[in-house]
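Of the protein chains in this complex, one is absent; all others appear in place.
As written, the chains take the letters A and B, and residue 1 is the first residue of each chain.
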Amino acid sequence: MKTLLVIKANTFDWLQAVFPDRSPLLASVCNKPLLEYLLDFAILCGSRHFRLATDMPLAKVEAVFGGGGRWGIELTYAPIRKTDDLATALQKNSRYCAGSRLLVMQGCFFLHYDKQKNYGPFMQTTAPGELLTCATGRILIHDATPLKTAPSPDGSPPPLALTSLRSIGELYRLSMRVLGRDARQYVLPGYNNETDVYIGRNVMIARSARIEPPVMIGDHVQIHKNAIVGPGAVIGRNVIIDAYSRIHHSVILDKTYVGEHLVLDRKLAGGRRLVDPGEETMVQLEDAHLLSTMRPSSRGRNRLQRLGHGLLAALLWVVLAMPYALLSFILKRQGRWRRSEAAYWVDSSGRSVRLTRVFLNPSGFCGRIAASLALDRYPLLGRVMRGDLALIGTRRLPATAANRAVIEADAGYRPGLFSYAEAEHWPVPEYDQDIVDRFHLAHQTLIYDFVMMVKVLLNKLHEETALCKSISK
Amino acid sequence: MQIDQQVMKNIFVFMPRGRLDAASAPLLRERLAAGDGGNMVLDFSAVDFMDSSGLGALVAGARRLRAQHGDIKLACIADTVRRVLELTRADRLFDIYDDPEAAISSFAPEKSV
Partner (left out) sequence: MEFQIQTRTDGPIAIAALSGRVDAANSRQLRRQFERCLKTTNRFVFDCQALDFIDSSGLGAVVTCLRKALATAGDIRLAGVAPKVKLVFELTQAEKLFTFFSDADQALASFADQHA
């Protein structure tokens, strides 16, 4: 039997609205991704093949789940489009679905099952069609070839139920329920020597801190002096609970810092956001010492890159100073040079800066030289040296709310003086440019950027000569 | 790189073999341009690598074809190609099938070359 999981982004809108920078596919209940519960269940049913078909970005999920080797299964991935329905998703995976019984799980839900029960025989003999539904999803059985004899399930079906997931509140209550009541039904991460206490790896608990079951603590967690964690606490990975704080009946998501002398009772916290699951209210805190996100330490690499870009920018600044001074003067006189200012987003944290834009008319001898040397970008070299812009990166986006949403959703924004797409020859309307920029951003290193910069400058030179040729024809 | 070509049910089925990179992108671009507003399926079973030039040829070709009221669908993409399409969000532009036959039958009967 094979398993196909069809999940669309819109079923997780409620989660994205509150935590836009967390991948919905990795949303967890008791520190175990929802996806992994489904994987475990599929294995209990005797399925050794599992395919995830989704319109959501798969990179993070693939990084965590890989090819399924950890569970001894074959896990594959298929992209589908936002508008695809189940029939289309099946058609797009027709080769996978052919030739065996198929367990289809569609939507966003939590599956209640018991790891000690055997679901195999039931799944093999139950009639095809819809098995279970809830408001936000369902599971069904498809048969490639109809069974020869009418199936007769033996005995009563093993325990199985679906719960819809439509709000943070429901996710929270589920976590509390699994922790408090149903933990034994699932394989949960962490060392479980004491009942109702699950502790991950690399966990530091101060001697004066107290842990009261039931409690779940993920990997790489620090609990500082006199803190009280539990009862009813689910702490994610990479979390710091600072001194004297108390966490009761609450969920702390991955990568969160909880400051000193704080109390979280019946709450859910992730990064800077604090949610009351009962009232469904949310506040985003601005005090890092209260609640904030733990950022991964790729700071070192970024600093080196910014330094590299800054140095090259400084070099260009020096080399092009004379041509700039001369040509900008001449072109201003000729009316072919116009400056204006506008605000642009600088990174994904909502910081914007005002950048000078130069409109250069590349006609006439001086105009062409200025364009081929990209002198219209010269005023912004200072920004690169300051570290606000990269020398080469993705397209700069003006500071509007719509663009802010795009940046938050993408997490691949590194505005540059030049964009990677300018190193390519083929004509690029805006959308295509973004695709190319993302490709190069994903593969970039400092050396790569230098090489691309050379390509851009050569391209500009080539463009101008090509333009000259076409004009003179 | 070579591109095998078939016509099945009035739809062009192209099967590039090898790498889709700066060297082979022009060939792909040429073949897609020759489609002339028809429907196409690109069978990627023999493609093991695609970089930004290959991606560019694919995207530009698809755009041109769709402007002429044709369409192009992809089939049997390898994991490496899938990752490139995904990280560049180009996967939103295409219907991707794991079987070329399914891709061919997904075209509505009226629209064909």
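By definition in this document, contacts are C-beta pairs under 8 Å (C-beta built on N, C-alpha and C of every residue); 3 or more make two chains touch, one makes a residue touch a chain.
Just so you know, these numbers come straight off a predicted model, no measurement behind them.
S.K.: Among the chains included here, which ones are touched by the excluded chain in the whole complex?
M.R.: A
S.K.: Among A:82, A:184 or A:289, exactly one should touch the missing chain; which is it?
M.R.: A:289
S.K.: Of the residues A:127, A:144 or A:263, I need the one that contacts the missing chain.
M.R.: A:263
S.K.: Identify the residue among A:276, A:347 or A:463 that touches the chain left out of the display.
M.R.: With A:276, A:347 or A:463 as choices, the missing chain is touched by A:276.
S.K.: Counting contacts across the full complex, list the positions on chain A that touch the omitted chain.
M.R.: 261-265, 267, 274, 276, 279, 281-283, 285-287, 289-291
In this text, only the chains that are shown with their structure count from here on.
S.K.: Could you give the separation in Å between the centres of chain A and chain B, each centre being the mean of its C-alpha atoms?
M.R.: 28
S.K.: Can you name the residues of chain A that touch chain B in the complex?
M.R.: By the definition above, chain A touches chain B via 55, 57-59, 62, 77-82, 88, 91-96, 410, 412, 424, 426-427, 432, 434-436, 438-440, 442.
S.K.: Write out the stretch or stretches of chain B touching chain A in their complex.
M.R.: Within the complex, chain B touches chain A at residues 51-53, 55-57, 59-60, 63, 79, 82-92, 95-99, 101-102, 106.
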